[in-house]
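Everything on this sheet refers to the single structure shown next.
Yeah, one chain of the complex is gone here, protein chain that is, but the others are all in their spots.
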Amino acid sequence: MSTASYGAEAKPRVGFFTDTTVCIGCKACEVACKEWNLIPSGGLEWTGESYDNTSQLDANTWRHVAFIEQPKPLRVDADGADPPDGQPEPLRWLMESDVCKHCTHAGCLDACPTGALFRTEFGTVVVQEDVCNGCGYCVPACPFGVIDRRDLPRSPQDAPLALPLLGTKEDGRVWKCTLCYDRLKGGHEPACAKACPTDSIQFGELDELRERAQKRLAKLEGEGWNGARLYGDDPGDGVGGFGAFFLLLDEPEVYGLPPDPVVPTRHLARLWRTTALAAAGLLAGVALAFAGGAE
Amino acid sequence: MTTASYYGRNIVKQPVWKSEIPLYFWTGGIAGASAVLHGLARLRGNEALAKRALFVGAVADVASPLLLVKDLGRPERFLNMFRMFKVTSPMSVGSWILLASGGASSTAAALELLGILAPVRRAAEIVSFAAGPPLATYTGALVANTSIPVWSEARDQLPWLFGASATATAGAAAAVVTPVQFAGPARRAAVAGAVAEGLVMREMRRRLGFVGEVYDQGAAGRHARIARACTTLGAGLLALAGRRPAPAKTGGLLMLGGGLALRFAVFRAGFQSARDPRYTVVPQKERLRARESG
Amino acid sequence: MPGLGTSFGRGGATTNQQDLANSDCIVIMGSNMAENHPVGFQWVMEARERGAEVIHVDPRFTRTSAVATRHVGIRAGSDIVFLGGIVNYILTNEKWFDDYVRRYTNAPVIVHEEFVDAEDNGGLFSGWDSDRRKYDVTTWQYAGVEVHGAAGQREQGFKGSHVKGHAAHGAHGGGMSSGNPPERDETLQHPRCIFQILKRHYARYTAEVVAETCGCSVAEFEAVAETLCRNSGRDRTSAFAYAVGWTQHTVGVQYIRTASIVQLLLGNIGRPGGGIMALRGHASIQGSTDIPTLYDILPGYLEMPHTERYDGLDDYIDRSSAERGWWGNAGSYMVSLLKAWWGSAATPDNDFAFGYLPRIDDDHSVYWTVEQMLAGTVKGYIIAGENPAVGSANGKAQRLALAKLDWLVVRDLVEIESASFWSDGPEIESGELRTEEIATEVFFLPAASHVEKEGSFTNTQRLLQWHFKAVEPKEDCRSELWFYYHLGRKIRERLAGSTDPRDRPILDLTWEYPTSGVLQEPSAEAVLAEINGSDSDGKPLGSYKELKPDGSTSCGCWIYCGVYTDGVNQAARRKPRWEQAPVAPEWGWAWPANRRLIYNRASADPNGKPWSERKRYVWWDGRKKKWIGDDVPDFDEQKPPDYTPDGDAKGPDAISGSHPFIMQADGLGWIYVPQGLEDGPLPTHYEPHESPFRNRLYEQQSNPARQTTDLAEDPYSPPGSPVYPYVVTTYRLTEHHTAGGMTRFLDYLAELQPAMFVEVHPGLARERDLRHGDWATIVSPRAAIEARVLVTERMRPLHVDGRTVHQVGLPYHWGTRGRTTGDAANDLAHMALDSNVHIQEVKALTCDIRPGRRPRGAALPKFVRDLRERAGAR
Partner (left out) sequence: MKALPLLRDWPLVRQLAEGDALGLGKAAQSQRSKQLKPRIATADSVTPSICPYCAVGCAQLAYVKDGKVIQIEGDPASPISRGRLCPKGAASKSLHDGPAREYAVKYRRPYGTEWEDLSLDDAMDMIVDRIVRTRDAHWQDATPDGNPARRTLAIGNLGGATLDNEENYLMKKLLSALGIVQVENQARI
């Protein structure tokens, strides 16, 4: 990833460090995000999945708080035993506010054919609603299943379609967290980070956040937090490190996150080679068909 | 196999594409391979075959963009496809290829019909000939360049699979519309394509391991079985009785159906593969374990 | 807030939310702070990050438990046993803060020789009158203190109070009757000294009894007690945080009292990182007690005059002021209030219009009012910003009562259930009410939102904060300020010229407030100025110390005097936190006198030195000859630590220089409360009004002084009834607010908790065949409601009296209207009340739970009735 193309306009790369060990699952981030970005409300489906009724990140949910109830102790002492003092069977309730990872190498960004998705001067990945034509290629390209197409009935005041015959009745564009691009441009922190009551969502310059996260992890390990780990802080990972990374208390998949995400385009060169070979193969194959005579 | 997940919810999203897309994979394949068939036929003086391949390709080429635009969330913005050229995006590259191929083949076909501007037509034919093979194969790269396990893990086979199927269906199409005495190369191409397709498919399934099991399940399984049956039967007919019009037509049509079913099999497999978090988690965990163990 | 009021002198949180960050241990009990006060909870997390212990003692494992360092599950309604166990632990293990206890509390005081403790009397204190179900508190008094009025006349509670210092409401400092100072034993050895009585009273609250009654393990309990003691003392302080999980019980006030005793014994009051944080659920619930929308008090906790007492103002003042302590000036507060209300019409000759005040003689609380509605004696009702049809206990009784009214005015932002009960209430569906047979005339008036009006909220830490008007309210929307002002104006116009004496008070009322704009909105700031008070020249006063009993000053609420100092709206101050010290004295204005952490004299030792460097806050500066520190001293600034009043000193002068609790007549923290409470001087465990268990500590099952109704609409389940075998507790979720009027109608909040649900443990689910995600019916003697089943390990079963008891958890936000609708949990609740504050017991009831949806139509009341009859519930 690079903001090089911005030259002097380039800003230090910013992002989120979401520390789940202080998350109280209040969902202020979800609401603050929707209020600021004027996102349509989701459905009213009660899932029974602990206190989570938004279920996942999608076109209308750019912050999602996951709730996991586990028969595990929150902390363990040195020899890994449960805390003493006759606590009943261990129980912990993990909460995590998920968000777009603003990857260093972003599958959605690479896949986008129109340039609707782009790398901003802040190093974040943003969809331009005035450009996106809803081809949907970014949706399966994202290793985290973040970006999604919004399917909403068009309202009367929407601009008439240029090609009514081919027109759809839906918004039809893709949406995801913009890391509040407009707020950043105005020097304000993203709505979710600003609202977060316990500072579980921390916004800042990525380098500084990564240092802070390392210190935090060391402290938690010292305090015996069970399963504390950083997720997405490593620039060497399959997406070149996340712009929005996390401190988790269990395996990523427990939170619905991929354990080893890789940006699809990491294999692109090889893929293009294969495609070229296949094309050549096709040519050769048909040529052979003529070898047996032209008629 | 039980793996941890978040209430069994999918990690990667299922595509939002509808059936226009597999349909396009099919038409695009036919268009691309037909251009090649047409070009070589021209070179070898098989005018009957050349003409027909040209028209088949042109029709497929014209149908393709319509299908793609139809599937857009904002069709009125289809021109944004040409806002940039992005090598990182098979869809961007593909759009330009399709533009070239479609433009060229339809021009060539039109001039062929009118019988005018031979030099221009020839130039157009060359362009469409050149654009044909990539058009027929890039769609494999398109689906492989995603996070859908059953697609991305097959990145070494999908372009071949689509190329082979393109050859098979283009050959079949030509075999259907061309008098049998001129359709030899088309039949041979079709049969060769079918054989290749079968081999690639087997290889792909072998490489995919348990991730590939979706090709035996649900809609993907059904389409895969239909594809195999139709293609095998059709190819058989063409190979053994292709010199007689009726079997030739039947075989060709069967193979066209088989090719279409194959695209739907691959397409549906992607959805099923995305839906179950196991296909995302297990391979990634194995990858991690492998890395840790050195 | 009698719990805090009688113990320390003021009915407000002793500390502020930010100060929790200075705690070494925070015990959250009777509160789900992380869910219901998320932003305040940031300070608890800050403390945890600094290494503090965060202990959550609660029937449920909540979002608070999830981030606490320890959660202990106890049975709803057993908190006094747990806290009493801690008192016992402190005393038997000699963990109390000796200097603090001896010098700052009434532990050494000797009690009346006829006092009989509940320990020796089956759970009843001496003075119980079983006919009137009330206590005669004569024998609770200090020895050597002459009791005012004959014992026979001495009554508390519904019949108002003879007891000095507003003991009836007890929301603040206890007074002390005239006579000799009480006898003391500084060695704490005298058998009748409070310290010894305390020891005996809690001797039976052993760890084993706690475990068996509360359902936790002995180890869990001892870990909490040990942690709390380890983090209290000279160098360390611990804080308690509670909310309605403590107050909403028939013995609620005594829950808070028990915590007060613990905090006094450990020396945690008046010190940074210590105290008791009362967490309120509404923007201005503290304010609506200070400037009361309560029947029995006037602004500033002055007592409402009573029909059977007070010949005149002097008598009222004599009876309601204490001779020692700040209540000695009650006369100045009362006269200044009367001047604020009746201005020039209030003269020395007419008792400053004291006679204009209406008088009370009974419980006139909200639940009593509902009973009167059902009886048909209350004809008209105005509801402003509340939703009793969903939010009050026994929703059916509430709605049936509304249906008996002649007229009803409802003011709210949206059409709440209390306004629409006649068209879509549950009783319409069940056929118990028919729309065309309901005579009630209903006026729905749309209210103004918080950004459409200006005014002050008093938050949970006694802090007044001003909110400004951003935009004009649309169409018919108006503020309550507009409504009550113009209502008064129109009534005065209507009655103008009346010669009927009953109309004098309204016609003589000072009711001239400047209005502005097309809407003629009255000036909130002008009202604030009147509340603050002014001298005879109309100059704003700076402090309640300036108030006079001669009519030369006026003041609408003496404890708020100073909020308009120098004519400047102090509540509107918003000096950024980064421009001032952590205590932030220039942000808003806190009563009293902008003190942020009250009783802070106690942060220094008797000689005025900080107990420790680590916990220094306010101390005596020998050179400057005054108290200084991080906060406004909650003490006479010039009074040296060694000051000792002479025998006949009165008012504030009678408080010694080493007695920090200046609102108390004796300046001491009250471990034992001789007067001011209806149900005992020491907290004692009683089972909830409805409980599956017998009281294992005393033969007295429930709080003897609790209030109950005789309403047919309010039947009760007998103790231990097998028909209602489960404990049910109600609560809030972060995503919603109280009765839902402010959240259920909002898309962004409704989608986060889109359905009424019931939380049960897998064990209970097996026992009752409940399936996760399906429906369940929860039934009490009053009602049956349905909810989606959420099976979770977080609802831990408890082992009580050798058997397993399951608790059923119900959020109470839902009603028949809004984006998300559902049955109202409060329909299940009864109207048995705490006798001190008449608050409902919705935190511990009994119920049964069954799979499937509830019956519809007429089958519903029949279903409820059949079970009730089987249980023999009246």
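A, B and C label the chains in the order they appear, each numbered from 1.
One rule holds for everything that comes next: contacts are C-beta pairs under 8 Å (C-beta built on N, C-alpha and C of every residue); 3 or more make two chains touch, one makes a residue touch a chain.
Since the structure is predicted, the reported quantities are computational estimates derived from the model, not experimental observations.
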{"item": "Residue among A:E30, A:E49, A:D237 or A:D260 touching the omitted chain", "value": "A:E30"}
{"item": "Touching residue (missing chain; options C:N93, C:Q189 or C:T307)", "value": "C:T307"}
{"item": "Identified contact with the non-displayed chain, of C:D349, C:E475 or C:E613", "value": "C:E475"}
{"item": "Hidden partner interface residues of chain B, rising order", "value": "82-88"}
{"item": "Interface with the undisplayed chain - residues on chain A", "value": "2-6, 9, 26-28, 30-32, 35-36, 109-110, 115-121, 126, 128, 130-131, 180-183, 185-186, 188, 191, 194-197, 199"}
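As a convention for this text, only the chains that are shown with their structure count from here on.
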{"item": "CA centroid of chain A to CA centroid of chain C, Å", "value": "45"}
{"item": "Cα-centroid distance, chain B relative to chain C, in whole angstrom", "value": "73"}
{"item": "Two or more partner chains touched - positions in chain B", "value": "none"}
{"item": "Residue numbers of chain C (touch at least two other chains)", "value": "none"}
{"item": "Residues of chain A defined as touching chain B within the complex", "value": "47, 49, 55-56, 58, 66, 68, 107, 110-116, 131-137, 139-149, 151, 161-163, 166-168, 170-174, 251, 253-262, 264-265, 267-268, 270-272, 274-283, 285-290, 292-295"}
{"item": "Residues of chain B touching chain A in the complex", "value": "3-7, 9-17, 32-33, 36-37, 40-41, 44-46, 49, 66, 69-78, 80-81, 83-84, 86-92, 95, 132-134, 136-138, 140-142, 144-148, 151-152, 155-156, 159-160, 162-164, 166-167, 171, 181-182, 184-186, 188-189, 192-193, 196, 270, 274, 277, 280-281, 284-285, 287-288"}
{"item": "Complex interface listing, chain A residues touching chain C", "value": "21-28, 30-31, 34-35, 41-46, 48, 50-51, 53-54, 69, 71, 74-75, 83-88, 91-95, 197-199"}
